[in-house]
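Selected chains only, in their assembly positions.
As written, the chain order gives the labels A and B, with residue 1 at the start of each chain.
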């Protein structure tokens, strides 16, 4: 059986830690680690909603993702200095926002906005899936913060959300790729599910040759098994 | 059996037309129509490659997607006037580029760059899938243009690419959604395959409730059947 550089078997997650309350001032905050990947998530609650939604009685949840310039092995220029946000940043910010909105009941949230800022402090593959997994926990804490202030119209969370990457490396399907694996993967697929394993988002790309339906099925199975374990870790973190 | 607003059955494509050579000056060009969706694709060949690739002997293929301000039912501000490109535009440009690069042998292409500009003249759903489907044909014409000038090191096209949207509307899985369907879909999934039906890219999103594995399987089947028909239409267009 294949063993990976860090000794994991193909269907192992890296060590995952979820530290709540890492920031003193945010309504929810999490430092989430998938191995060496380290993302700081802050959930900010503001009363009111964007202009296009005012008076609807409905809330809003959105997200912004970014990387510190030296999160990676070589330094990247800051997007603030370049004066524009790159395509990858846009794409991931949108993915995180969509994923979390899938478990939100806007009417129950009321006219409140929650922004999830996911800032990658250190990157070693899987930053978008770590962000989503951590952001759910920060979101849950922000919802609790609103609940404690009687600022909700019901229970806005209709479920939980977790995400993991799967891929094919050297023809072997693998779970939760580290950067050294991701950079040589033939297929790269990100799976976002709710706490019952149903799909919220699936994004798969053939980095090498196109792949067949059997491989698609294997990867989806692997991904769903991974998010099931992340769901447990989220529950444990929220229970502590 | 469900009938759709325009009389199609759930697994029907809209009328698809692929008009080659719509521009006189581009090395390849296609006006592609999926029903009322109308995209002008121009393939531009330039000798040489971006700086980071120089001297590698390898070529490059990339894409830019945009919509005219009045492609849609109400006018949108121009991104050039706003001074920045939106997240959706970035995301689709990247998807088109990745999809076409999946069937390119860079060494055979040699140090040439092909840019595929996909400009949506009229939008009625499926603009990204129409763009990919049309872009493949424009790319094939641009490759022929290079071949005619003996500027290749072999055959750069390792296959063809087609794309189609599938979705769930009113619990019914449907192929090739028009805007009126797309805007109320519970699930939205874009499938990009090569000419043999293998996957190049899959992007699925639960717009409403998360969806289960059985629905995922149904949608993938529907999508692959759709791209198979589009592959035939591409072949016919290139043969004419």
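Operating definition for what follows: a contact is a pair of C-beta atoms (placed from the backbone, for glycine too) under 8 Å apart; a residue touches a chain by one contact, two chains touch by 3 or more.
Keep in mind that what you see is a predicted model, and the values were worked out from it rather than measured.
Asks: When 2 copies appear, how many make the full set?
Replies: 6
Here, only the chains that are shown with their structure count from here on.
Asks: From the C-alpha centre of subunit A to that of subunit B, how far is it in Å?
Replies: 28
Asks: For the complex, give me every residue of subunit B touching subunit A.
Replies: 84-88, 90-91, 93-94, 98, 102, 159, 189, 193-194, 196, 198-206, 209-213, 216, 220, 224
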